[in-house]
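Note that one protein chain of the assembly has been removed; the remaining protein chains are unaltered in position.
Here is chain A:
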Amino acid sequence: MSTPTLTERRRDRRPHTPPQPIPAQRRGGWKKLGWALFFLLPSAIPLLVFTLVPMVSSLWVSLHKWNLISPMQWVGLDNYTNLLTDPMTRRVFLHTLIYVAGYLPLVYAGGLGLALMLNQRLKGRAFLRATYFLPVVTSWVVVALVWKWLLNPANGLVNEVLGVFGVPGPGWWTDPQWALPAVILSSAWKDLGFVMVILLAGLQAIPSDVYEAALVDGANARQRFWRITLPLLSPSTFFVVVISLINGFQVFDQVYVMTGGGPSGSSQVVVGHIYDLTFRYGRAGEASALSWILFAVILVITVVQIRGQRKWVHYA
């Protein structure tokens, strides 16, 4: 705080300085503390009890062997070292990575395409935008169920339509090779509208005189897209990438509903494995350790992106 003290203010005798209000912290300490408590406690207590305390106890649990019933047994960092050498850990991280690598380009390219189209003068633009956004407000469980039915290998609509064109449809969520692609496809469908809305807001924030200047200079459509639109859209792109990676690494609902991690673990992801470790195998200690490893991975990826943004994100 750089508020001038009273003596300093008295020495400062410039004629037109308006009288500075005495900052609130100088008056009645207890009363002020009372107000601070009044405004903060309603959020501080629930955050403390339902987030901060569980956070700390999760760290504590991760250092123990525990099946949720019998007493906890101290094992130090064993859970972490075991997890890091367990091939199952590598497997679920690999699946999560494949999910993110498939999902992100799909939603970004799709969302950008829709945003570019809607950024033009179109009749019924508000209606179109609303329809693209509808899946975003639908819950993951519903989306997963609807797509599980559409991608049903036996009599699902997608394979029936493929059959009409003489293409034999894959087994989708019943086939180890196709289970993850099925999850990726339906997730991208759900989030397309979200990405579109963010990118459309970004596109509309690009000043039109930049394009006019480029037109005067004779830039063609492709040059305008690569040299103006994409660079000036980079803050929105950055936001989409950061959020998608954070959410993508925590993917669970749609996997649990569509494939249950199967067939034979071929689509199991990190959070699904955490759930199974806790509630199916009674290995709560390892589950907690794995959740912290996942958190560390997400944190590192996010920090790297924030550090690296200077190289490609252009803030106007």
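Note that in this section contacts are C-beta pairs under 8 Å (C-beta built on N, C-alpha and C of every residue); 3 or more make two chains touch, one makes a residue touch a chain; residues count from 1.
Assume contacts and distances are computed from a predicted model.
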### Message
Not counting the visible chains, the remaining one has a UniProt entry; which protein name from "ATP synthase subunit b", "Carbohydrate ABC transporter permease", "Solute:Na+ symporter, SSS family" or "NADH-quinone oxidoreductase subunit J" does it give?
### Response
"Carbohydrate ABC transporter permease"
## Note on the structure
Touching the hidden chain, out of A:57, A:177 or A:223, is A:57
### Query
Can you list where chain A touches the absent chain?
21, 23-25, 32-33, 35-36, 38-40, 42-44, 46-47, 49-55, 57-58, 61, 68, 114, 117-118, 120, 122, 127-142, 145-150, 152, 155, 157, 160, 189, 192-194, 197-198, 200-202, 205, 235-236, 239-240, 250, 252-253, 256-257, 271, 274-275, 278-279, 284, 287-288, 291-292, 294-295, 298-299
